[in-house]
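With one protein chain removed, the remaining protein chains of the complex are shown where they sit.
Then we have subunit A:
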Amino acid sequence: MAGRLEPHLEALQRELRVSDPAVLSVLLALLVVAITLLIWRFVQGRRSGRRAVLLLGLCDAGKTLLFARLLTGKYRDTQTSITDSSAVYRVSNDKSANVTLIDLPGHESLRLQFLERFKAAARAIVFVVDSVAFQREVKDVAEFLYQVLVDNTVLKNAPALLIACNKQDVTMAKSAKLIQQQLEKELNTLRVTRSAAPTSLDGSATGGPAQLGKKGKDFDFSQLPMKVEFVECSARGSKGEDGDADFEGLEKWLAKVA
């Protein structure tokens, strides 16, 4: 191979020397531009990569407080978010890895909009669930979770999913195991009803929404293409506003993901 290339190269060099130096300079310039473009694309790709951890959940689940606690460690009075907040979170151990935490609003009219914007950049998703109001809201929680899970981008990238059962400091909070069981049951029903819904207008959408899990078998979180974990945490912390938040599980998982 090399032998065949060399005579070609020599022929090229001879031609170049013979012809105008202008042509040579033009060729060089083009080469430089091509290399710059390649480097630029490489750098951009690396920079914008998937380095975001999204905090999703229903309204009043505790996402913004969790966000504040993770970043500053202090308690903060929060309001219903109407826009996203993002910040770089440095993992506690000395790995010097950092992820961008993005706190998205949970309100029904806003959540899908922000999810659309940030789902492509998601490396991992933290789905915050209010363990106290879970019994009442189980249908809404399952519906939002279903919407996140059947999203095409999410299915393609398969970011790691952590379901954080928040508000464990309250005595009436449900355990993570119970929440897992309930969610599985609800998602099982949902995928039947959603796939039975009348087909979309233009008939595309690849023949209806994607099938979640395996057909014929009851839905299980292990059937998903991504890794799903359940963790209990409390953004407020057992000691109230002065103490620290109880989320070692969350931090460990973040360290793993980063």
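The definition used in the following text is that contacts are C-beta pairs under 8 Å (C-beta built on N, C-alpha and C of every residue); 3 or more make two chains touch, one makes a residue touch a chain; residues count from 1.
Everything that follows uses one rule, which is that contacts and distances are computed from a predicted model.
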Among "Ribosome silencing factor", "3-isopropylmalate dehydratase", "SRP receptor subunit alpha" or "Cytochrome c oxidase subunit 4", UniProt-listed name of the chain not shown: "SRP receptor subunit alpha"
Residue, one of A:25, A:72 or A:113, that touches the chain absent here: A:113
Residues from subunit A at the interface with the omitted partner, ascending: 108-109, 112-113, 139-140, 143, 189-190, 192-194, 196-202, 204-205
